[in-house]
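Removed: one protein chain of the complex. Kept in place: all other protein chains.
Chain nomenclature is as follows: A, B and C, assigned in order of appearance, with residue numbering initiated at 1 for each chain independently.
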Amino acid sequence: MDFTPSDNTLKFRKRLIAFMREHIEPIETNYHKENRRLNPDGNWRDWQVAPIIEELKVKAKEAGLWNLFLPDAKLGAGLSTLDYAPLAEVMGHSIIAPEIFNCNAPDTGNMEVLYHFGTSQQKQTWLTPLLNGEIRSVFCMTEPDVASSDATNMQASIVADGDDVVIQGRKWWSTGLGHPNAKFAIVMGLTDADAPKHQRHSMVLVPLDTPGVTIERMLPAFGEYDAPYGHGEVLFENVRVPKTNVIGALGDGFKIAQGRLGPGRIHHCMRALGAAEKALQLYMRRGQDRIAFGKPLLQLNGNLERVADMRIAIDQARLLTFYAAWKIDQVGAMKALAEISAIKVAAPNVLQKVVDEAIQLYGGAGMSQDTPLPALYAMARALRIADGPDAVHRATIAKVELAKYREA
Amino acid sequence: MDFTPSDNTLKFRKRLIAFMREHIEPIETNYHKENRRLNPDGNWRDWQVAPIIEELKVKAKEAGLWNLFLPDAKLGAGLSTLDYAPLAEVMGHSIIAPEIFNCNAPDTGNMEVLYHFGTSQQKQTWLTPLLNGEIRSVFCMTEPDVASSDATNMQASIVADGDDVVIQGRKWWSTGLGHPNAKFAIVMGLTDADAPKHQRHSMVLVPLDTPGVTIERMLPAFGEYDAPYGHGEVLFENVRVPKTNVIGALGDGFKIAQGRLGPGRIHHCMRALGAAEKALQLYMRRGQDRIAFGKPLLQLNGNLERVADMRIAIDQARLLTFYAAWKIDQVGAMKALAEISAIKVAAPNVLQKVVDEAIQLYGGAGMSQDTPLPALYAMARALRIADGPDAVHRATIAKVELAKYREA
Amino acid sequence: MDFTPSDNTLKFRKRLIAFMREHIEPIETNYHKENRRLNPDGNWRDWQVAPIIEELKVKAKEAGLWNLFLPDAKLGAGLSTLDYAPLAEVMGHSIIAPEIFNCNAPDTGNMEVLYHFGTSQQKQTWLTPLLNGEIRSVFCMTEPDVASSDATNMQASIVADGDDVVIQGRKWWSTGLGHPNAKFAIVMGLTDADAPKHQRHSMVLVPLDTPGVTIERMLPAFGEYDAPYGHGEVLFENVRVPKTNVIGALGDGFKIAQGRLGPGRIHHCMRALGAAEKALQLYMRRGQDRIAFGKPLLQLNGNLERVADMRIAIDQARLLTFYAAWKIDQVGAMKALAEISAIKVAAPNVLQKVVDEAIQLYGGAGMSQDTPLPALYAMARALRIADGPDAVHRATIAKVELAKYREA
Partner (left out) sequence: MDFTPSDNTLKFRKRLIAFMREHIEPIETNYHKENRRLNPDGNWRDWQVAPIIEELKVKAKEAGLWNLFLPDAKLGAGLSTLDYAPLAEVMGHSIIAPEIFNCNAPDTGNMEVLYHFGTSQQKQTWLTPLLNGEIRSVFCMTEPDVASSDATNMQASIVADGDDVVIQGRKWWSTGLGHPNAKFAIVMGLTDADAPKHQRHSMVLVPLDTPGVTIERMLPAFGEYDAPYGHGEVLFENVRVPKTNVIGALGDGFKIAQGRLGPGRIHHCMRALGAAEKALQLYMRRGQDRIAFGKPLLQLNGNLERVADMRIAIDQARLLTFYAAWKIDQVGAMKALAEISAIKVAAPNVLQKVVDEAIQLYGGAGMSQDTPLPALYAMARALRIADGPDAVHRATIAKVELAKYREA
């Protein structure tokens, strides 16, 4: 249980912070205004990427702050899950930072899947341009018509037909589907309902321009479309791709998903804690600068108590996330299920709580786009649902606890 | 402490429910789509009212479901604060209902101010068209640059100059400022910083087309602009109106504000509880209809416990609001300050909690505009800030409690 | 929904408060010391009633403050459930007050059972001396070996045998079993496991000196034996009483229990709220009188916020209890199940919360018998278990809510 950051981590962390101070923080407010101007909500088909993002991506790549999430020493930075965790936290201070370092979901998860399970042809076609930041990708999992918290409900199908597989179904909340550079999706679907529970599903690579793929709309989360990414609803009707687009073999979907979700949840949680630190910093700033009844807000009521409780909550959740990351590195994600579930409950709830307090201190400004708080609230709220809702993770933890109890 | 609904209340309640079932519920989803199409966020200067709203207003007026909030038997329905409370709850089931019955904030509060404190000329000019639903109005109180929770911070000024008064300052979160029919604002500002604390401020009627009035932008709350109302930021530069536009006398602002806020908070809280009932109903529906792990969601985990806790919370807050309404009717708002503050803390927090639980059960759908939940969340979150943030109301309650303790 | 206190209630309330100020408050601290001296924990068989209690009972009876709980106008004061509620709250300010007014559990519930369901012989033998305060009684329901939250688990049996019934089984947490004046118990047990669910159980009157009745021990709740009452564990072995001791008929147990529990829960909850007011008063006192860091504790941290939250919580729970009482009076306890369950969850939790805060402000003194706080904590904690644990009541509320949803 050694959470000491490696020299590599310390070095990257220092440089990330410097890069963000120099290049991201100063442009952030303007970026959001410009992005809203460029990409008004109604017309997602015309969304475009603000030029500054591409410029900063070039800078980040030149600075070697690129693909840090990928454990591979050559393609990424050779960092373990635990090594990368503090870097994900730093990136969490800004909503636009992860993409600038090519470390944003869902591309990171997709790159990991291709890295671990892709054929060399798949890697060449899809992984390389993703690693270069030239294209974006999508992960299609959640469906509108069933409770996706229970994977066995999944209705989309991926069925072999000669040299092809045929995909049918409807997916939504597929992040990145509105992005002008989004080129393909990894789609998960049911292949064989009679197979053993964890061998029923498959994952397949589907270029978004394949006939039968219809992107119907982008979904706002609390009014925010997250342009130019977007969270899309997409229909697959008789979509046919060659079998060589299947990742692993038909029936491997669940196995691949599990591997994908371990580190990905660490990333999500660490970014959430970075966001919580950002929100706490905003709380402190407002609390110090704004005066009511003759005192800075921080000196009023229980506001300093809240600071203490938020500090405790963030620090506890960070240590728990380090612990889960460390365990993934030690024994693999499959043996760290309860720990991963624990942080997936803890970290987003901490963020939601801290953001709610910060909003309260900011008053009207806290609800508007003059502060990042509504975006951080949406991030927290979505994260309590995405990648398994709280209830499913609590059930996993309880199941493991019960097993431990029975063995004891 | 008799909360028995009057015959009038029962009669109006029955008719309101019927009207909403017949005319509002069926069109609501389409209305929101149409409204978003008509009024894309970017162009508030072109906002318009969807025709269906005006049609339904005519129907509601014909049905006698009009201005029910106003205690006057002739201009309104002669209902006491307590009588009206259950009607406000019913209207809270739909976000668009209050306007259809000409019972929406801030117009109700402005009508009350004019009704109680307006000159006959002011009434004729402003109250009559408001009561007829022909125009909309705005209340300008909160300012961006100071903690408006502390009214003594207010920087906008209203100063006499000959037969005029001159208004200077900046206000924001002025609801209704984007409405095409918005004709005037009641502006609160500082007249005499050296007067006794509660005689420093004035309220003045300012037509929105007065030279010097610049509406700068509409503010989104959690991404929602609430078109065609909007929450605006407005600059008053050397704005000059005749002294006859002052409500009451210069220095009466605080006194008028207090009277305005009592019943208004009852309305807000009852609508919030109506919204909470709506959210609970959605929770039950999703919980019954959606299946995971072989069971309706309601049968999983602690979801039925949550139903019980939400039911308790809503019922308690409703009774407390009835109590505050009853007390206003008995002894006036000034002697019911602690009770009004109590519901202002209780009701919005109940709504926020219930909505949060409902979102969790709906998953992705709960964050999108496919459900009213994000709008209800924004309503709850805003209401914990508007009309005094939770902290200010808690301070009022504690102050009264301390006084009681000292007397005992 | 008229909660206006009747003239009778107002009159009795005034006199109760005066009696408590004059006779109970001044002696309370000494009473507890004396009671602990008289009745050291180890020797419950020698417990005795402190003479002051009997003296005050005489005074209370003379003052007409006697059996106020009983709806009968002749035997009691003719008060409805709602009428009595505010009086129960006043009695809740002191742990010893209820007995002094002959309004303490479980005697009140037992008197109600006898009043409503007893034969005239049973009334003469048992009810009359109870109403006179000459004897005490016990209610034997909960069993140690099964989850008593589920009444169908009950193992004790009451079986007819000729002219007798025979009782077998073990009960515990039978309050009053240690009292020197305890003469009989009402025992609930299983008569016919094959009967319809609500006709399986019976209630029978068992004199405590009947052969086969063995009181094994008194149970402390958080170290407190509540001498000279005590909460006992008792074994019934082949205990034989005549059939004339059965209350109602064999199989009527459940029906009688339901009737018993409605008003009884109102009493419990109102006393709990009285106790919460007492604890809040102690909080205020300590908060005003004790100085740290140069200020009264109340002025530090979030302590005034807590005052506000406690005030809101108490007032809400009180109104909800009035509502449940009113509903019992209107439609009977069986049709007010959800409302009764709601207060049974709400009120004890409010008390527990307020007491916990008060303990925190008192520091060490709050944990010791120098303050009533540990006794109030035990009261709250026990009440979340007794008469159905929180979970069972939440289930009832959710069940009713679900039925309402399905009908809507």
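In this text, a residue touches a chain if its C-beta (ideal position, glycine included) is under 8 Å from a C-beta of that chain, and two chains touch if they have at least 3 such contacts.
These figures come from a predicted structure and were not determined experimentally.
Asks: Just name the one of C:58, C:147, C:193 or C:403 that touches the chain not displayed here.
Replies: Per the contact definition at the top, the residue touching the missing chain is C:147.
Asks: Who touches the missing chain here, A:38, A:195, A:291 or A:395?
Replies: The single option touching the absent chain is A:395.
Asks: Going by the touch rule given at the top, which residues of chain A touch the chain that is not shown?
Replies: Touch with the absent chain occurs at residues 1-5, 281, 284-285, 288, 298, 304-305, 307-309, 311-312, 315-317, 319-320, 322-323, 338, 341-342, 345-346, 391, 393-398, 401-402, 405, 408.
Asks: Which chain B residues would touch the chain omitted from the figure, given the whole complex?
Replies: Here the touching residues of chain B are 301-302, 304-306.
Asks: Write the list of chain C residues that the hidden chain touches.
Replies: 36, 40-42, 142, 144, 146-150, 153, 172-173, 219-224, 231, 290-293, 297, 300-301, 359-360, 363-370, 374, 377-378, 381-382, 384-386, 389-391, 394-395
In this section, only the chains that are shown with their structure count from here on.
Asks: Compute the centre of every chain as the mean of its C-alpha atoms, then state which one is farthest from the centre of chain B.
Replies: C
Asks: Average the C-alpha coordinates of each chain, average all protein C-alpha coordinates together, and give the chain whose average is closest to the overall one.
Replies: If we average C-alpha coordinates per chain, B lands closest to the whole-structure average.
Asks: Roughly how far is chain A from chain B, going centre to centre by Cα mean, in whole Å?
Replies: Once rounded, the distance between the two centres reads 37 Å.
Asks: Please report how many Å separate the Cα centroid of chain A from that of chain C, as a whole number.
Replies: Averaging C-alpha atoms per chain gives centres 54 Å apart.
Asks: What is the distance in Å between the mean C-alpha positions of chain B and chain C?
Replies: 44
Asks: By residue number and range, which residues of chain A touch two or more other chains?
Replies: 301
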